[in-house]
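All protein chains but one are shown at their positions in the complex.
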Amino acid sequence: MKSRLHVPSVPARPGEEPDFSYVRLSPAGAVPRPPVDVAVRDTVHLAEGLVRVLDGSHQAVGPWDPRLAPDVLRTGLREMLLTRIFDDRMQRTQRQGRISFYVRSWGEEAVSVAAAHALRPGDMLFPSYRNQGLHISRGIPLVDLMCQLLSNTRDMCKGRQLPVMYQSVPKRLFTISGNLATQYPQAVGWAMAAAIKGEDDIAAAWIGEGSTAAADFHHALLFAKVYRAPVVLNVVNNQWAISTFQGYAGGEQRSFAASGPGVGIAGLRVDGNDFLAVHAATTWAAERARAGHGATLIEHVTYRAGAHSTSDDPSRYRPKDEFPAWPLGDPVERLKQHLIGLGEWSDPRHAALSEELEATVADAWKQAMTYGTLTDGPRLDPALMFEDVFKEMPPHLEAQRAELAAERAAGAAGGPT
Amino acid sequence: MKSRLHVPSVPARPGEEPDFSYVRLSPAGAVPRPPVDVAVRDTVHLAEGLVRVLDGSHQAVGPWDPRLAPDVLRTGLREMLLTRIFDDRMQRTQRQGRISFYVRSWGEEAVSVAAAHALRPGDMLFPSYRNQGLHISRGIPLVDLMCQLLSNTRDMCKGRQLPVMYQSVPKRLFTISGNLATQYPQAVGWAMAAAIKGEDDIAAAWIGEGSTAAADFHHALLFAKVYRAPVVLNVVNNQWAISTFQGYAGGEQRSFAASGPGVGIAGLRVDGNDFLAVHAATTWAAERARAGHGATLIEHVTYRAGAHSTSDDPSRYRPKDEFPAWPLGDPVERLKQHLIGLGEWSDPRHAALSEELEATVADAWKQAMTYGTLTDGPRLDPALMFEDVFKEMPPHLEAQRAELAAERAAGAAGGPT
Amino acid sequence: MTAMNMVQALNSAMDVMLARDPAVIVLGEDVGYFGGVFRVTEGLQRKYGAHRVIDTPIAEGGIVGAAIGMGVNGLRPVAEIQFADYIYPAYDQIVSELARLRYRSAAEFTAPLTIRTPCGGGIRGGQTHSQSPEGVFAHVSGLKVVMPSNPYDAKGLLIAAIEDDDPVIFFEPKRIYNGPFDGDPEKPAESWAGHPMGEVPEGYYSVPIGQAAIARPGEAVTVITYGTMVHVCIAAAADLGLDAEVVDVRSMVPLDLDTLAASVEKTGRCLVVHEATRFGGYGAELIASIQERCFWCLEAPIRRVAGWDTPYPHAFEWEYFPGRARVRRALQALMQEAP
Partner (left out) sequence: MTAMNMVQALNSAMDVMLARDPAVIVLGEDVGYFGGVFRVTEGLQRKYGAHRVIDTPIAEGGIVGAAIGMGVNGLRPVAEIQFADYIYPAYDQIVSELARLRYRSAAEFTAPLTIRTPCGGGIRGGQTHSQSPEGVFAHVSGLKVVMPSNPYDAKGLLIAAIEDDDPVIFFEPKRIYNGPFDGDPEKPAESWAGHPMGEVPEGYYSVPIGQAAIARPGEAVTVITYGTMVHVCIAAAADLGLDAEVVDVRSMVPLDLDTLAASVEKTGRCLVVHEATRFGGYGAELIASIQERCFWCLEAPIRRVAGWDTPYPHAFEWEYFPGRARVRRALQALMQEAP
């Protein structure tokens, strides 16, 4: 009895050489840029190709070049670098036991930061847990992010969420869910509401390629198609979903962007480590949405350079040091070299910037710690636990709150509650 | 404040002229037939085109002609006609109050009957509620179907299911669910198991175009793609889902078959009222699956000629008499004319066949009624209600069964229980 | 005041709210042009337009997911799930997202959704058109759960639900859409006209969520129930000439335990009745809460009448349904019970 069940192949396992030959590339500038009202079926090849702007020598080429001012590029570089430094610092902090959990976006900074710049401040963002660049680009103070990570007295979520599940109403960053993909149809519904109200703001959402397997991905694409919702739907294909290679999400010999035209919305496959390409693709999709031509599914081809989270050890399932072999490089390095090539940046300026940002992060961390940690006070009042289940507290929760208060009053004497 | 929410247009509402200009047609014979191991991306145009064999003069043309022997065609015609006559009779029976509910497949007979002939007896079928042709072609006795409709003492479901939810283990017809689309991933799982066991049987499943919106549709396609499951996935696009036009399922300027290549499986769009085309497409997909090249999504373009079910009145939401205007005609009539054109059939033979089948159905009905109806005995023992919840009855169900027995014993005296 | 059946009352509630508040929208399968398979949304699309009364794809999870996003963006969606039996594909969005959005975001993001869905049996609908899944929602912190038993409450509670800033799962016992039902399937159908709760104001009013109602005052025994079973229980008590107090829970979450307990403290005996399957059902919570609160007043154990613990069996509907005779037997047994 022999199995003929096909199981997707994984290019390289621990101990083997990294092998990225499966990644279908096209040269920078090779993919045409159609007008934003192009018919969906004419995006099939865009969904299979790879929109790239930066070429091998870090020059911007081709029709997708967004021609951004050097100042914009420098801001983008700064925010990507800040994201990376913030990530590194928080990772180390978790290792030291100061926070319970962390998720880095190492290697994927362009996906978030470039998109944030291509969208308008009024556009509503529905991030996944690996989009800290969105929060940083939108100007959420680092201290606020850190206080969330610490679940301390200034935690924007009042201690209710795991680290990394940030949010901001004024900056239009939707509360992150620990359940994968659920925010995707919500983003589409948000966009439908904008259309119903006749408002110009659009929505944008992000999920990992692994999460495209979830039902909500399908619902989102379908509703976006049916109602032509003004939304930009991003799939961050960083090749891995914890230990599971993207082939198990349907990525074998197929692009994730192809789901767009499959369902009837535009699709774009983009070099996710190319700040300019991500910016250009997002701009195109946002214009398309705002002009009433509907949604675009953008696949950002990138690589998860680090572990899935602080609970994960990728050396168990993939070769160490794959990142240097990743054919699309490092987004920070590529934008830096582009700016240097333009004469708008230099190694010394970069080193100074790094130093400045390290200091910024360190200062923020010091400040955040003064508002408490999970283990050291001050702490949020545990009675907060009973609030916001409903707008007004019903009697059974009032009773439970009283019970806890009595327990804590009594427990001052005894052991743990 | 003006809404810019796009809502799919519906071509004609009650009182308006039927308008089928939205149906994208291609002439019979125009679509090429690639080898069954064709790459998925090379099926994109097949998913957008329309596989047709019978031309305007009912002749079989082009590469998809399955070249079936006249005997096979006559059997197909007979089964389609039997399906239609059975449907009509059961519909009338429901009107007379003998059964509680019925669903006809009027106008869609080819979708089921031709597929049944293209598959092998060992292949496992996962029908929807509108595929009675599968049951008839596989030779389930009409009396058995009727006993199910009557929930009588010979009901194959022991009274547990609504009418139409047939099943057969020996004939490999999976139990039908009242929940839309749930059988789709199950069919894929069945096929995966066949592959795991190294068996050659494949699975085939059917759902309506409206049901492609369900999460299970997406799960099924994805799992079929990832594991290259040997399964034929059929979407019966009969234009309507109760009152909801197919545009609301994503059919606006898009084929449902396109979801196949979108996810990474082959796609075919087929004239569902063309017995030969359905046969050919199913054969192609089954060969592809059996040879280990994976699943195919086949969209059958057809028209729901009747009401959704006996609970529905389509004159509330679409023009009466659309069916005569339907550009793909009537599957029974088309196969009949084809056979006549071949010199293998005639109007008098057809009339005689109709008469014979009417008598067959009438006889079966008489026999079925002797096993009881919902209102007249004999009835199934209500204690059966407690069986098969689990393989062995746990104590709490035994207690409930005893309670009902006591109640019924006592109730002999009193009113309804 | 006009005589309305429950369908008309629910329709009127949405009509009133669509007119009062431009943020209110209605969405669901077949709800638009067609007006819903039970006609509950009849005429609303014609009146308010296809951008406010929206036909949707057959994707319950998508409907709720999109509606949450709409709620976050300032709308007040009223989503219809065609049958409660089809609500499970939306369970994740309801449980993981809708119920917890306010909580996890420290009240910064909220989605004031109402999810209407017809539930319950007695209509020959078989296992996929007869279920009563309120129990699997009532257990989820963050959801309000409501079920009216008459047109007046239906309209008033639906308006309250739409105005509520918390998510409300609104169950509609479809067996009594057109008239009260005393449990006897052989009797000619009754109409709401003439029933005191069939008199419904045409305009705006609301019935507060969180309050039970005394459907029939009495002294001898407390019957706690809701939906269709309110009428069956009143009929069963009448059959026995028993002075039962029938309490209509109406709001399953938040539960008006005070009203329930007051009745049980008065009568000393309590029967809990619902259509939903018995094991682990909502009735278990009623019993648990009441015995915790009223133990010392109880003169007998609290008894339950509920659907048997099987799927809803098409052919045995009237042996399955917790009808009048079953309630009568339980009441008789309960009244006789002594140590």
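Assorted remarks:
Which chain is which? They are A, B and C, in the order written, and residues in each are numbered from 1.
Quick note on the criterion: a residue touches a chain if its C-beta (ideal position, glycine included) is under 8 Å from a C-beta of that chain, and two chains touch if they have at least 3 such contacts.
Keep in mind the model is a prediction, meaning the values are calculated, not measured.
Although it is left out of the displayed model, the omitted chain contacts the following shown chains in the full complex: A, B, C. For the chain left out of this panel, the touching residue among B:Lys158, B:Arg288, B:His308 or B:Arg379 is B:Lys158. In the complete assembly, the contact with the undisplayed chain comes from C:Ile302, out of C:Met4, C:Ala50 or C:Ile302. In the full complex, chain B touches the hidden chain at residues 124, 156-158, 160-161, 165, 167, 169, 174-175, 177, 179, 182, 184-197, 203, 215-216, 218-220, 222-223, 226-227, 387-391, 394-396.
The chain not displayed touches chain A at residues 1, 3, 5, 7, 10, 13, 100-101, 151, 155, 158-162, 165, 177-180, 210-211, 213-215, 241-244, 248-250, 311, 316-317, 374, 379-380, 382, 384-386, 389, 396-397, 400, 404, 407-408, 410-411, 414-417. Although one chain is not shown, part of chain C still touches it, namely residues 85, 88-89, 91-92, 95-96, 99-100, 103-104, 127-128, 135-136, 138-142, 253, 255, 276-277, 279-285, 287-289, 291-293, 295-296, 298, 300-304, 309-311, 339.
Heads up, the rule we're going with is that only the chains that are shown with their structure count from here on.
Here the CA centre of chain B is 35 Å from the CA centre of chain C. Taking the mean of the C-alpha atoms as each chain's centre, chain A and chain C sit 41 Å apart.
Note: centroid distance chain A to chain B, computed from Cα atoms, is 43 Å. In chain C, the residues that reach two or more other chains under the touch definition are 51-52, 54, 56-57, 59, 61-62, 89.
The multi-chain contact residues of chain A, meaning those touching 2 or more other chains, are 192, 195-197, 215, 218-219, 222, 226-227.
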